[in-house]
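Every protein chain but one is kept in place in this view of the complex.
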Amino acid sequence: MTEIPADNSPRRLSNAYQNWYRFSRNPTAVIGAAIVVIVILAAILAPWITPYPEHVGAVVNFRARHLPPSAEYWFGTDNVGRDIFTRTIFGLRISLLLALVVLGTAVPVGTVLGLLAGYFGGWVEIVIMRITDIALAIPPLVMALAVAAVLSPDLINSMLAIAALWWTWHTRLIYSITRQIRTQEFIEAAETLGASKFHILIREILPNCVSALAVKTSLDCGFVILVGASLSFLGLGIQPPTPDLGTMVASGSAFLPDSWWESVLPGCAILVVALGFNLLGDGLRDLFDVQEVR
Amino acid sequence: MEFLAFLVRRVLWSLLVLVGLSIVIFAIARIVPGDPARMALGPTATAEQVADLRADLGLDRPIVEQYGRFIAGLARGDLGRSLLNERPVASDIRDTFAATFELVLFTIMLAFAFGVPLGVAAARWKDRWPDNLVRVFAIFCAVTPGFFLALLLQILAGYVLHILPTTGRLPPSMDFAADITGLVTIDGLLRGRLDVVLEGLRYLLLPSIALAAATMGQIARITRSSMIDVASQDYIEASRAFGVPERVRVFKYMLRPSFVPPLTIMGLEFASLIGNAFVVELVFAWPGMAAYGIRTILQKDLNAIMGVVMVSGVFFVLVNLLIDVLVGFVDPRVRIRGRRA
Amino acid sequence: MLERDGWLRDSFMKWQGAILLGLKWEQGIISMNMPRILAASTLALLMTSVAAPAMAQVVVTMNTVQIFGTIDPAKISDYTDYMAGVNLYDGLVSVDSSGSIIPELAESWTVSDDAKEVTYKIRDDATFADGSPVEASDVVYTVERLLRINQGPANLFADVLAPGSVVAVDAKTVKFTLSKTFAPFLTTVPAIFILNADVVKEHEGTDDAQEWLANNVAGAGAYSLKSWDRGSQMTITRNPDYYKGFTGKPIDEVRWIITNDEATVRSLAASGELTMSSQFQSPETYKALVDMGRFNLVTQDTATAFYLKLNTQIAPTDDIHIRKALALATDYQTIREVILPGGELSTPLPKVFAEFHAGDIPAPVYDLEAAKAEVALSKYAGQPIPITLGYVADTKFEEEISLLMQANLEQLGFVVTQKADPWNVITEIASKPETTPAVNQIFFGPTYPSPDSMFFTQYSSKAAGTWSSMEWVNDPEIDQLIEDARGTGDVAKQAEIYKTLQHKLVDLQPDVFLQTQTVQHAMDKCLTGFEAVPMQSFDYDFTRYQWTC
Partner (left out) sequence: MSQALLSVDNLSVDFSTYGQTHHVLKNVSLDVPARSQIALVGESGSGKTVTMKAIMGLLRQPPATIAGGRIFYDGRDLLTLPDKERLKLRGTAMSMVFQDPMSSLNPVFTIADQMTTILKYADRRLDRQRNGRDRLARVHEVLTQVRMRDPERVARSYPIMLSGGMRQRVLIAMALLSEPKLLIADEPGTALDVTTQAQILKLLKDLVEARGLALLMITHNLGVVRETSSYVYVMNKGQVVEHRPTAELFAAPREDYTKALIAAVPRLTGGTRFGTAEVAP
């Protein structure tokens, strides 16, 4: 099939405008998007916007240890006298990186398998969907722990382990959408016209999954970050002195309740990031009216 | 009868999942770099001792035979011996599983006991302030990391208010062995020890709240949307036209069909609930399987790790089977058609 | 299941409206009063503890940071295992706080002139917990079983005892014949916990009763096992018929709660459950406990030394100048005063071994300029020097020390990698020089009250490949000196050799000698009796404790 030119573009433009308009009138989405944008910018610009960028490294100042939040140290200091605000902002980097790596692996893999299972059915469907059933039975956190334990306890292994289970959710999602679309008339029409299976999958079905994928991915960002934080809380995070939010909560918890800021404030940072992605996902769901994604 | 067929299919299906799970776990266990036998014996062991242990563990056999032994062991409930303390893994897990089971059971009860009414209230006063409150509450529940909530609860209830115990399952000074079912509260009841039951509940409260929050938030959300969905159904309007009071409509005609989605979600989310239990048990020093799992994982106790993951998977599968039965019980469409709507 | 409405979409818009409307709650669907009252009263009930604090018995609850691995006397090896072992079992002899050997089941012993034969005379009234008498045959059985299983304390006797070398002279006399002169032998005997042979044989099975003794006790100890939940607790109770009897107000029951979580320890203390803390709490926790008013902070110097073990086989610590630079770049004072309280350590041997300690060696100093000069002398001078600092994961003070070291070393041109590993991983990487990090924070205390324990285990090439010898010294001269000291029964001569050894080791600088460990326990003001003992965890023998209230 040849493309139908020109006619599309003005409609697309107005679509984009319409979407933007609806988006901007949706407070959930706007707040979520604002949080996400601020978090990402803060992580990227961390060296320039934090008061003590050198505190991500091995800086010890035992005279300034366990200081409560003040104008000088917004989030207080930790057990070796480093600025927790600086370390929290830098800690966002690891969280975002984790989400990027996990979803960067899980989403493409999950999407492709979901498309295949949904479109071809038969043995392909049985094999793929049965594997997802198996993967669903393993808690991602436990899997990550186990893999990290048998390999070596570091963040990369944990990420891979999470990614190895996470794709199943995307597969299930894309599978159910594909199944619905497969029987619709425009697919039948394309098939009748002799379009290749590849064409149908990529040009006809995939675009119909995009909005659901966007919603799911946004929601998942939040949850992957939570799982990652749990892992580093359990001691499978990145090696010190590199700041990592989950690790900060864990090490700060030894000084509870007196130095509450050492664990509570980084913990709030995790919460805010997860909240941002969740609100954004919820907002997008309203916007696209995607019902398939919980 | 269709339902029976449905259940039989689900059971067979679950078995297949378990076989797949065992293969995954076995594969993970065999990609370990280094020699499990060497790891178990420590650096001072001689090559001869290592070879002995390898033979003992069957590590020198072909991989398929090793898997066969693993499965045969599983079927007998034998998960091998801990590489570190040589105790049978199965008995260690049995000892600790009861505590986890009690925690999870209580957590699910909490999640439903609060999630469903919250969802009902939100749907009943849709778009009014109770609804908004529930929705904000639910999203915070969903995005608060389990370990963080656990810590916050520990500070608040344990240190600031001094009202609830923050660690363990029972006061150390309390002499009580939960040796009937392994569940402190149930055994307390069976033995007529009301003090034990009350203490058990006090100790359960904080960990289960920390663990329940995320699930409860989900349940409230799903209950709300499914109640709203059901409320717009013709049959609810019909029952209204026939003069059935609102109380009956909400709590009977709407709630029951609305119950299926939260149950289904519970099943799907159960894996992440177990995952969270690992963190929560650690924070509250809850002597459960999850805490045991963390310990063995950090110590690279291979057999124990495999056992813990396997048992988690089996737990997941069993809970989902149970949920299938419950869904069939709640929704005759499933029972009659023999499949989920 | 399908969440189709914008479930937060309107909440923010409507929020304001709801507040303006005065938050009017529509008429309830059902009467809320009854459930609410029920819920409130249930909650109130849950908030009040029903645990009765009053107890006629003296119960000591102590937290410990590691799980008990095993209670089989032929397998116990670490500090925590011995904590249980020393209470559940008795040996022929024991050790006091000065490191002297004191009688336990044996009332006396004689040593032959060549120090190769030791004969113990067992007390007439010595009985096992089941009331049966302790006899020489029990000792023979215990040692034979220990050598057969060849784990745990067996390594202490590997070269000196063979099957058949222990014989019962009569019912109450037992003779050990050593295959060679081994001066520290007498100090290793407390590690042999005597088994009730008759009972054990009943459960021998095919595995020398290993399975049975993993969960059961058959000894002569003052306490017996009451309950043991591997992951969380162990409880032991006093045997009223203990053959040595008790004086004063003894401890009736000891409960160990296993947790390494500071918050847990504090909440246990706050709720009145805790009697005695472990020795591994953070300064903040000790302070919090003391502030509660019920606890004393009991501080004692020990024979345990805290080292930075430097791997002498890999770059850059294979260079003596780098090792000297590391020693000079260590801020001993900050570590001792801020991070971890401790005593001065100037040689590999703590001052507790007074007769053997080389007092002429000055304490190490912190001098970054001198350190720079040493780096300049090394073969790695003039380039960034990568170095790995290893420590035990989740140990707050070790992480702090490691960060402090990194901050100082980066000023000297080192490129530092931190490596936090769980303890069992450390034991694994310590088995090869290539996997051993350049710098390792390690505590080492004598496993028997003899300087030999410090030198042989850490520096002899015969003991290479364990976490206690991560220096990989492998120096024939040092090996020889250690053997010489073992081979002589003459204490003055031993002291001479040990002092020479210390000088050599300080010159070689295979370690940064950080400090001696000061143990601290927060102890209930009513509990007395803790005296540090230079052997394993013999200081938690609860027969030595008293309740004074």
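Each chain gets a letter, A, B and C, in the order it is written, and its residues are counted from 1.
Operating definition for what follows: a contact is a pair of C-beta atoms (placed from the backbone, for glycine too) under 8 Å apart; a residue touches a chain by one contact, two chains touch by 3 or more.
Being a predicted model, the structure only gives us computed values, none of them experimental.
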List the shown chains that the missing chain touches in the full complex.
-> B
Note that chain B touches the absent chain at residues 233-245, 248, 252-253, 256-257, 330-333, 336-337
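In the analysis below, only the chains that are shown with their structure count from here on.
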When the contacting C-beta pairs are counted for A-C and for B-C, which pair yields the higher total?
-> B-C
What is the chain whose Cα centroid lies farthest from the Cα centroid of chain A?
-> C
Here the gap between chain A and chain B, centre to centre from mean Cα coordinates and rounded to Å, is 24
In whole angstrom, what separates the CA-based centres of chain A and chain C?
-> 43
Chain B to chain C, mean C-alpha position gap in Å, rounds to 36
Residue ranges of chain C touching at least 2 other chains are 1-5, 7-8, 11, 261, 263, 422
Would you please write down the residue numbers of chain A that are in contact with two or more other chains?
-> 153, 235, 253, 256, 279, 282, 294
In their shared complex, at which residues does chain B touch chain C?
-> 34, 39, 42-44, 84-87, 92, 95-96, 124-125, 127-132, 135-136, 138-139, 154, 158-159, 162-169, 171-174, 177, 195, 198-199, 201-202, 205, 221-222, 224-226, 228-229, 246-247, 250-251, 261, 264-265, 283, 285, 287, 291-292, 295, 298-300
In the complex with chain C, residue positions of chain A that touch it | 26-28, 31, 57-60, 62, 65, 79-80, 153, 235, 239-241, 251, 253-256, 258-259, 279, 282-283, 285-286, 289, 291-294
Write out the stretch or stretches of chain B touching chain A in their complex.
-> 13, 16-17, 20-21, 24, 28-29, 31-33, 139-140, 142-148, 151-152, 154-155, 159-160, 218, 222, 265, 268, 271-276, 278-279, 282-283, 293-294, 297-298, 300, 302, 305, 308-309, 312-313, 316-317
